[in-house]
Structure formats: structure tokens, C-alpha cells
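Please see the structure below; I have some questions.
Note that one protein chain is taken out, while the other chains of the complex remain in position.
Right, chain A next:
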Amino acid sequence: MRLQAVDVKLGYGDRVIVDGLDLGVEAGTVTTIIGPNGCGKSTLLRALGRLLKPSGGEVLLDGKKISTIATKEVARILTVLPQSPSAPEGLTVADLVARGRHPHQTWYRQWSSDDEKAVGVALNMTGLSDLAERPLDELSGGQRQRAWISMALAQGTDLLLLDEPTTFLDLAHQVEVLELVRDLHAQAGRTIVMVLHDLNLAARYADRLVAMRDGSVVAAGTPHEVLTEDLIREVFDLDSKVITDPVAGTPLVVPIGSHR
């Protein structure tokens, strides 16, 4: 197990969102967490990436309590990209990506050829080399999201946690970002954990799905195991038909409403 939540209790202030949850992420897999709004999936991801300290239980990174590892050391092992992050105005793509090298720098060693190389590779992999000098706020939503992922790549970890990397993107850009995620997994066997809203894309791009409701894991397994009509009803209170995606062969959820 690369990353493990053991009996974690999570919340903000007095509000408990997740209580007594267990979850394991195996090395070299793409895991996607799904569930209705407010079920605690982003909260769980934030805890896995030590952005949120559990009020009970532990998160284990490679078997070690993440709270006992220096935060800069953690930053060299895992990268967590929060949902819709914001950058200061005028920041260029290259500058943003270069900031991903922060955990590898110290006050006496600010910028090295390793950093230079990592930034070049990250820009290249996300197809942003030609836009490197452009300010972030001049880019389209899809390009901007790629720039943030590029920063995450420059951080150089093989464990990536992405919180809704496709929010606010149109379908074509959603597919583009998820293809990129899959490439990252294929190239270096990176372990990736994502939160996604679109069930069909989740089924297509993940090895494992984790379905959550009210702060608990309802089901976990392959997309075929998890995405059943019964489970969708249980998790989303939604009647649906699950058919086979004619393109990918993965489950395809078709909702049933009262009109049409």
C-alpha cells in the first residue's frame, strides 16, 4: 500500500464529515473517488495529502505515519493538487511550473540544473512548451488546468493526488486532461488518486473506483464491480440503467428521470 487511511476522523472545526474511514491505495494504480456533493471525497483526498490533519486515526504514507514525516519530505514523495487553485495575476506558465520545484530547493540552493530539466520535461509532457512565457490568466481553462498539472509534475513525485482536475472544463478538455493523467500513469507507473464527478469518465480512466456517501466508503473495486444500478441508487438516490460503453467497454451510467 502506497497510501492508507486508517480509521480516520475528518472535519472542519466541530463539524465531522468523515468518521472511522479506512481506505488503501495500491502502488501503480489509478484510483478515483466518486460520490454525491458533500459526501466527504475532497475532504478525504485533502487528508490523504496531509492538507487536512485528521482529528482521529492516521494516514500512512508507504507504511509510515504521514504526520511524523517532515512536510517538505512528504512533498518530495507525493503531490496533491487542490480543486481550482488560483495564481497571482501575471504569473507565467514557466514561473508556475518552476514553483513545483520548491520542495527540492533550500535557502542556499535556489535553482539547479535538475530543476531546469524537471521544468522542461513537465512543460513538454503537458504540451505547454510553446506557451511557457504566457501569463496564466491569458490561457483557456483547459490549458490552465494543464499548467497546474505541469507544476505538479515538476514536483517530481510518483504519487499524485488530484482533486477534481476536470472541474469547469468542457467535455473535450475533460477528456484531454484525463488522457494526460492516464499517460502519466502509463509512462512511469505513477500512482494516482483523483476525485471526479463524471461517473462514465471515472469508469473509463480508473483502475479502481471508491464510492462514498455521508463520509463512508460504500463500495470499492474495479469499475465493473462498483458501478451497478443498485449501487448508484444507494449512493446517489438515482435510478439508472448501466450499459456497456461502446467505446471503452467500461460501465456507462444512463440516468432515469421522470421526464423522458
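Note that in this section a contact is a pair of C-beta atoms (placed from the backbone, for glycine too) under 8 Å apart; a residue touches a chain by one contact, two chains touch by 3 or more; residues count from 1.
Here, contacts and distances are computed from a predicted model.
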item: Chain not displayed: protein name in its UniProt record ("Iron complex transport system permease protein", "Pyridoxal 5'-phosphate synthase subunit PdxT", "Aspartate carbamoyltransferase" or "ATPase AAA"); value: "Iron complex transport system permease protein"
item: Contact partner of the left-out chain, one of A:V30, A:L44, A:L61 or A:A132; value: A:A132
item: Among A:A5, A:I33 or A:V80, the residue in touch with the chain that has been omitted; value: A:V80
item: Which residue of A:R46, A:R144 or A:R208 touches the chain not shown here; value: A:R46
item: Option from A:V8, A:I33, A:L61 or A:V119 whose C-beta touches the chain left out; value: A:V119
item: Residues from chain A at the interface with the omitted partner, ascending; value: 12-13, 46, 49-51, 53, 70-76, 79-82, 85-92, 94-96, 98-100, 102-103, 105, 107, 110, 116-117, 119-121, 123-124, 129-130, 132-133, 155
